[in-house]
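To start, the structure under review is shown below, and the notes come after it.
As you look at this complex, bear in mind that one protein chain is not there, while each of the others sits in place.
On to chain A.
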Amino acid sequence: MRGLPLGAQAYIGSVVVLSGVLIALGPLDDIDFIAVVSIAILFFIAEEVRTPLGKPAAAISPSLSVALASVVLTGPIGAALVHVLAALSNRHRPMVKAVFNVAQGALSAYAAGTVYLYLGGEIGVPDIRSFPWILVPFAAAAVTYALVNGVLVILVIWLTTGVRPFSLNTIRWQPLIALELASLGYGMLGLFAAVLWAIVGPFSVVLLLLPLLIAKWTLDQCLEQQRAYDATVATLCQAVETKDYYTRGHCMRVSQGSVLLAKEIGMRADRVEAIKMAGMLHDVGKLGVPTRVLQKPGALTEEEYAAIQLHPMRGYDIVREIGFLHEALAGIMHHHERMDGRGYPMGLAGKEIPEFARAIAVADAFDSMTSTRSYRNARSIDEAVAELRRSAGSHFDTAMVDAFIKAIRREGWELPDIPQVPDIGIEVTQQDHDDPSTPIRVAGEPGR
């Protein structure tokens, strides 16, 4: 409590006192205490089963359905008591947070219960004859619960951190609506759990929660696997690069750059995930280019240049068996195409080039230019941006270049460390196929 702003202290205090007073004042005689205790236990279990849905810290929790079931079964005071009892075993949060959380939950439940009664809802186990009219007070109770809960929480965040949780124009409606619908769904389950109470008592909620517990456990495993997967792909890509001192970390940075760009042009979340992989894997085919070619100091012969031109196809060959990568595959195969059709391997032009490939090409070239090479020092971000702009339209997609520049101006760009190359006995690459400012020299041709 100490260390919090004065306003926050007063606010938290009054919420706690208010909920205490309401419970103490309310008629306690006709509450079914056995029901309250068993619901409290279920509420506690449900609270543990918070189900993370997607990235934004949106966690919907089936405890809402239990809270609303308690409103129907035991009325406003009983529902408030359920929150208090369930919190007795809470061990996760610091004291102040826990106490406030209980108090705001109790208040929300009390408000929901009052609305439910006011609109003609009856306390106790509903039977089939209460349908469908019981839905009106119940839905009102569900909405009240969510509203009171939301307002109380937003206020406490605002008062303790000074951050306004959201303003109307930055709020993302789509996930919010999805979240609210999911909550309403859970709320409805609460009503039906209450109905089922008629035949099997608290066992009904156990039956409802078990599948959700298993879902939660499975989703945890998904997250764990996803993390393992990301780490494994990143490691393997870096392993491919270890041989070349100058390009280490290239795949990670291209992946990050592609993701920045993808987000900037408003790609859907699953496509962003795919382009992250594509950026990471875009150069795996480079291993197929003989080291001798990469390390050759002078101009390349036609054959040697052909070997370099083959690497996107090699990369495609390696990763094409990975099922989910459909769109990413096109990005890997075509990341060296040019808008004017003079790129490789297929010589596609303009919008024929897949969107992923146009995006990756920009991030790829940018990282190459801002990294140190054996034949030149790293260019500054401004120089690289100027070079991108100069090649926009002929080499790169102008829209992509603009979006990329906008994104890195806002988010910043982490430059790679200058590589420490041991002086003796190490042969290093002499040309970089990704570098648009220093095209590869091919014998008998004026640069590409």
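The working rule: a contact is a pair of C-beta atoms (placed from the backbone, for glycine too) under 8 Å apart; a residue touches a chain by one contact, two chains touch by 3 or more; residues count from 1.
By definition in this document, contacts and distances are computed from a predicted model.
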Given the options "Y4yA family PLP-dependent enzyme", "Phosphate ABC transporter ATP-binding protein", "HD domain-containing protein" or "proton-translocating NAD(P)(+) transhydrogenase", which would UniProt use as the protein name of the unshown chain? "HD domain-containing protein"
For the full complex, which residue in A:Ala10, A:Ile214, A:Ala399 or A:Ala443 touches the chain that was left out? A:Ile214
Consider the whole complex, including the chain that is not shown, and state which of A:Ser14, A:Thr161 or A:Gln225 touches that chain. A:Gln225
May I ask you to list the residues on chain A that touch the chain which is not drawn? 51, 127-128, 131, 185, 188-189, 192, 195-196, 198-200, 203-204, 207-212, 214-219, 221-222, 225-229, 231-236, 238-240, 242-243, 284-285, 287-288, 290-291, 314, 317-324, 427
